[in-house]
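What follows is a short report on a single structure.
In this view, the complex is presented without one of its protein chains, the others remaining in place.
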Amino acid sequence: MPSGMSLIVKTVTRLVASFIVLFGVYVALYGHVSPGGGFAGGAIVAGGLILVMLAFGRRQTRNMFTHGMALGWDCGGALAFVAIALLGYLAGDFFLNFAGHGDPYRLASAGTIPLSNAAIAAKVGAGLFGVFLALAVFRPGQRQEGEQ
Amino acid sequence: MTIGALPYVLALVLMLIGLYVIVAKKNIIKIILGIAILEYAVNLFLLLLGYRNGGAAPIRSPEQTDNVVFAAGAVDPVPQALVLTSIVIGVGCLALMVALAIRLHEKFGTFDMTRIRELKG
Partner (left out) sequence: MDPIMWLLLALLAFMIIGALIAAETEDLLSSVVCVGAVGAGLAIIDLFLGAPDLAITQVAVEVLCVVFLIRVVLTRRDETHETHKDTLAIGSVVLVLGVLLVLGGWAMTTLHPFGEPLLASADPGVAGQYLAGGLEQTGAANYVMAVLLDYRAYDTLGEATVIFVSIIGAYAILRKTGRVHHALGNEPDR
């Protein structure tokens, strides 16, 4: 039995999936200049990864996406956000926007806001994708599956 | 009732529909959907509270150089910021509820609340 969905879905997914993930990263990184932000960008990235997984089936993507990877990015994003918050103590206060504000309307502006956006995007994207991974692996009445 | 309160009242109606689903339905998935509807309604209500007539999105473009003019024409950014996180919290909690529903279905073979209660113990 061929794995995943039909050929049409697979071909279209091959064409668009990378662009969806790229758009998610763009939305997250440019959140302080244009509409978007870490939450939206993370959800879009998770949507792109879920599309790949649904189109190609669990068997083909087993080595691409693992639970450890999702959990690692999730925890890493959360820790990075807390670290940015704690780095504010360098300048004197919790969550102080210590970095220079720079030139407005540029990517490198607004101090810690783009960094926080990137951390939140990693956390939200990996978290939502990890939940879907757990849901997809889970089958009722088949407890004897492996973890991955 | 004035026309100015009509959107609020319709958001309240949507909220009460969600509440009705939570209270009156027996299917666990239906209850999860009710919570989702309730959450949409509350988000919508907060957003409606911040809108001003003819307001633009609170995002500056380089042409808008005057702070006062911009502040007089933008909608309220604070409810938007709070709702933004609330939406994502909603999907996280939905995932948690869905996981619980899956485990319940695995154990009892049904989504029906009353039958789960009978089968317990």
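For reference, chains read A and B in written order, and residue numbers begin at 1 within each chain.
Everything that follows uses one rule, which is that a residue touches a chain if its C-beta (ideal position, glycine included) is under 8 Å from a C-beta of that chain, and two chains touch if they have at least 3 such contacts.
Predicted model only: the values in this text are computed from it and were never measured.
In the full complex, the hidden chain is touched by subunit A at residues 1, 3-4, 27, 31-37, 39-40, 43-44, 46-47, 50, 54, 57-59, 62, 71, 74, 78, 81-82, 85, 94-95, 97, 101-102, 104-105, 109-113, 116-117, 120, 123-124, 127-128, 130-132, 134-140, 142-147.
Residues 1-14, 16-21, 23-27, 29-30, 32-34, 36-37, 40, 43-44, 47-53, 55-61, 67-68, 70-71, 74-78, 80-96, 98-103, 105, 109-112, 115 are the ones on subunit B that touch the missing chain.
Heads up, the rule we're going with is that only the chains that are shown with their structure count from here on.
Computed centre separation for the pair subunit A/subunit B is 23 angstrom, with centres defined by C-alpha atoms. Chain contact summary for the complex, subunit A toward subunit B: residues 34-35, 37, 39-40, 42-43, 104-105, 124, 127-128, 131, 134-135, 138, 140-141. Interface of subunit B with subunit A (complex): residues 57, 59-62, 84-85, 87-88, 91-92, 95, 98-99, 102, 105-106.
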